[in-house]
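Yeah, one chain of the complex is gone here, protein chain that is, but the others are all in their spots.
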Amino acid sequence: MIKVGIVGGTGYTGIELIRLLYAHPQVEITAITSRSEVGKSLSELVPSFFGLSDLKFQEPTLEVLAQCELIFFATPNGTAMKIAPQLLDAGKRVVDLAADFRIKDVATWEHWYGETHACPELVTEAVYGLPELNRAAIKNARLIANPGCYPTSVMLGLLPLLEKQLVDPTRLIADTKSGVSGAGRGANVGVLHAEVSENFKAYGIAGHRHLPEISAILNTLLPVQQVQLTFVPHLLPINRGIHATLYAFANTDTDDLTALYRERYAHEAFVSVLDAGMHPETRAVRATNHCVISVNRVSKQQIVVLSVIDNLVKGAAGQAIQNMNIMYGLSESLGIDAIGLLP
Amino acid sequence: MIKVGIVGGTGYTGIELIRLLYAHPQVEITAITSRSEVGKSLSELVPSFFGLSDLKFQEPTLEVLAQCELIFFATPNGTAMKIAPQLLDAGKRVVDLAADFRIKDVATWEHWYGETHACPELVTEAVYGLPELNRAAIKNARLIANPGCYPTSVMLGLLPLLEKQLVDPTRLIADTKSGVSGAGRGANVGVLHAEVSENFKAYGIAGHRHLPEISAILNTLLPVQQVQLTFVPHLLPINRGIHATLYAFANTDTDDLTALYRERYAHEAFVSVLDAGMHPETRAVRATNHCVISVNRVSKQQIVVLSVIDNLVKGAAGQAIQNMNIMYGLSESLGIDAIGLLP
Amino acid sequence: MIKVGIVGGTGYTGIELIRLLYAHPQVEITAITSRSEVGKSLSELVPSFFGLSDLKFQEPTLEVLAQCELIFFATPNGTAMKIAPQLLDAGKRVVDLAADFRIKDVATWEHWYGETHACPELVTEAVYGLPELNRAAIKNARLIANPGCYPTSVMLGLLPLLEKQLVDPTRLIADTKSGVSGAGRGANVGVLHAEVSENFKAYGIAGHRHLPEISAILNTLLPVQQVQLTFVPHLLPINRGIHATLYAFANTDTDDLTALYRERYAHEAFVSVLDAGMHPETRAVRATNHCVISVNRVSKQQIVVLSVIDNLVKGAAGQAIQNMNIMYGLSESLGIDAIGLLP
Partner (left out) sequence: MIKVGIVGGTGYTGIELIRLLYAHPQVEITAITSRSEVGKSLSELVPSFFGLSDLKFQEPTLEVLAQCELIFFATPNGTAMKIAPQLLDAGKRVVDLAADFRIKDVATWEHWYGETHACPELVTEAVYGLPELNRAAIKNARLIANPGCYPTSVMLGLLPLLEKQLVDPTRLIADTKSGVSGAGRGANVGVLHAEVSENFKAYGIAGHRHLPEISAILNTLLPVQQVQLTFVPHLLPINRGIHATLYAFANTDTDDLTALYRERYAHEAFVSVLDAGMHPETRAVRATNHCVISVNRVSKQQIVVLSVIDNLVKGAAGQAIQNMNIMYGLSESLGIDAIGLLP
């Protein structure tokens, strides 16, 4: 059994991690922490655990975390970087579900996240935890930067096209839509039920932190860095799910893009490619670690990729566990092989 | 491995059965049938199965079902009674998730369901599959009448009070609210998104088929049949979940009703009793087989019980599998021990 | 034109008041105030006013309010009572949409609202603004206590039965369900979209402030004070609407309760009585000032009344304007005669 700790277990990502790890056959949840809820029981904050678990939230001290082998950070940005160095020094492994280690260029990170990075040296070491791209490196990593939710949906949708250089990398567009759990469990007027339901809008049109993350990774796929991506996120009145609608202009006449995608993802347990003309739905991946994609050539010049994930699973907690499974040599889908709920 | 068949696998209850049985470690789904969808693949009708299963819908013939040991009927009322006799004769076991075998008084059944019963003799044999009430009989049953969703939530909420005769059985009130999946996957205007969302209403005020089912069972708990229950169902703009708010007038001064409930359900894996003053939420049991209850004495005379279940799980497919587990001597929670999704 | 001021215009009730008064043909909105948003424009906080209005939020000072004839308080409880005396002294009229003047018994008020009342003498003078009960007194009032949303739906549903003493007043039950806008626009985790949607629960089972308000008014209808009401509110995952399901035990064999209700409300523009067996829906009254009721004798002893309103209109802002129309001798439905949106 892997002894794991979860720092920041009271947000939606943390709760989802606990839910999945609780049922994972090779994991023992040794500690859950929360600065604000010390002493409270899990079932008090998450009613679905009533009667099932005696876990209580503790202070995220080194002593508490020393009992664990692997620590997940489901904390706000800027938290993990302050403790990770000590944990790694103590021989622990760390998976950060926030953004602290996602962007290799520290100046870019500091620009978008508005603070000085606490351990730039670890940024270099950290492995970007997208298994479909970096499986080998993940296997041996001490420190995983778990990808953002939007980036996961966009990158899995565009990887095959960029790796083969079939599209113009200077005119990429990602029109993305996310369920509201992506905004967290904080008490903000903007995510009240009466503000979100029966409503739809874009946000972050002036710039979103996931844009540099996506661009940087996509650039690594090309011989020359030249990605120009327009990224427009929207807020969906649903709880879980991301739908990325991706527009690219073709460089090629290649016809069977679906075959290309199926070949690229042939050995991936968590990526399914629908026939062209079919429409992935967020509910098909609700509460699962799957990404479902269709790739469509809608005109001679225009390729449209549709890509869906559950932002809390493949976009966060599930992918973190997938990374853990890889790091520990377990079956990659252990504990994260649920089938989507319908309805 | 138990070889099971699912007759009527295209409604929400059937889909939920398939989802749960697919992941059940002791079950092999041998056949799924649907008269209207013969030849179609499961993943075509239920997008969450894409890439996971090759199951195809077949005709519900005796030949097809002969390959199974246990057959679940997730069909409209009046279907199972036409085939069940032959299946039982052939040595199969049957769990009917519809209403054909729920009401022992055949005349009452025929009144409410508007047709002649096809096999009244089996009604007598059938065991009403509420494990918390009938576990011993279920163990040896060939034919299970799986309880209705509303009845499950109401009966689990009232059982302890009636067994101990602590309330006036002639003035019981069940104000119940159900998510829309309870109305099925048929194409009816009344359950369109634009009709149901941002709306709330009662229905069936003039009489609902679950009332005689509940009354009959509750009467079996009393020395004399005298239950008078007012039952008012309402349609909730959510997909899953039933909330029963139960009003009873006390016959007693007994103070600690919570202790009584906890004692009654001490050995039940799927019933949790909250402290008085707490409020069970439907999301706490979403996609789980749990029933969560609180019992509250709000005045000297008035007891209010709050009881929640997932109508598709403890109210249908999950309870059916719980019954199967009991029939086959398996751990009662095998395959149905999921934790509620939040959000 | 009546010059009106709105104190506390940034909550959902305040916004609804502004929306309705803005379109009222005999009203000029002279001032809107908000301590927290001074200087901000209405359209900044309420996007639907963009391009339509230049109103800005001001400090709620006496100088600002002196320009108005009538001041509406859409403020938290305990606010209006601190300014109302001075406004009345200055010859203004006041309609309080909060609870400060709703309960005649000041000790009861202080118990439930947890503070000392600032002007008990005005409580006596204040008229409870339910036009269907108090129209004559409203006409000449200086100070209106606008009823709570739950009380409006419950009282209109029970008035005819209690006035005629057709039911046992010691065994009344109100099972009520409210849309989430009733909880206000404050930033609380409990009303986040991801907490409320796809969920349903009761709240306040241990006691709710609307219970003493309802009981006190219902008692005024009886020769002797003896109302015993059980009141259980629930949170609906919709934005607008209250549905009250009311249970009473009959004292009578009177058959045609529907006729009785229609006679009682024959001259009421805002109360409609459906045939028995029909189900009022919250959407039928969405964004309207209507209350729709059906009264059903479901057994010899049991009467069930279904009653719906829009909590922000007939339950708050619309009723406040109805009261204003009466006070100023206008047509009672002026400016509040909208038809329900569907969908």
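Note that the chains take the letters A, B and C in the order they are written out, and that residue 1 is the start of every chain.
Here, a residue touches a chain if its C-beta (ideal position, glycine included) is under 8 Å from a C-beta of that chain, and two chains touch if they have at least 3 such contacts.
Predicted model, so just to flag it, every value in this text is computed and none were measured.
*Asks:* Since one chain is left out of the picture, which of the remaining chains does it touch in the full complex?
*Replies:* Contacts of the unshown chain, counting the full complex: A, B, C.
*Asks:* Check the options C:M1, C:L62, C:L222 or C:L341 and report the residue that touches the missing chain.
*Replies:* The one listed residue touching the chain not shown is C:L341.
*Asks:* Which of B:N146, B:T176 or B:S197 sits in contact with the chain that's absent?
*Replies:* Checking each option in B:N146, B:T176 or B:S197, the one touching the absent chain turns out to be B:S197.
*Asks:* Which chain A residues touch the hidden chain?
*Replies:* Residue positions of chain A that touch the missing chain: 171, 173, 175, 177, 194-195, 197-203, 205-206, 228, 230, 232, 234, 236-241, 243, 245, 247, 249, 277, 279-283, 286, 294, 296, 298-299, 301-302, 304, 306, 308, 343.
*Asks:* Tell me which stretches of chain C touch the chain missing from the display.
*Replies:* Chain C touches the missing chain through residues 12, 15, 19, 22-23, 46-52, 181, 197-198, 239-240, 272, 274, 280-281, 283-288, 290, 292, 337-343.
*Asks:* Using the document's contact rule, name the residues of chain B that touch the chain not shown here.
*Replies:* Those residues of chain B that touch the unshown chain are 12, 180-181, 185-189, 191-198, 237-239.
Note that in this section only the chains that are shown with their structure count from here on.
*Asks:* How many Å are there between the centre of chain B and the centre of chain C, using C-alpha atoms for each centre?
*Replies:* Averaging C-alpha atoms per chain gives centres 39 Å apart.
*Asks:* Rounded to a whole Å, what is the gap between the Cα centroids of chain A and chain C?
*Replies:* 46
*Asks:* Residues of chain C touching 2+ other chains?
*Replies:* 194-195, 197-198, 237-239
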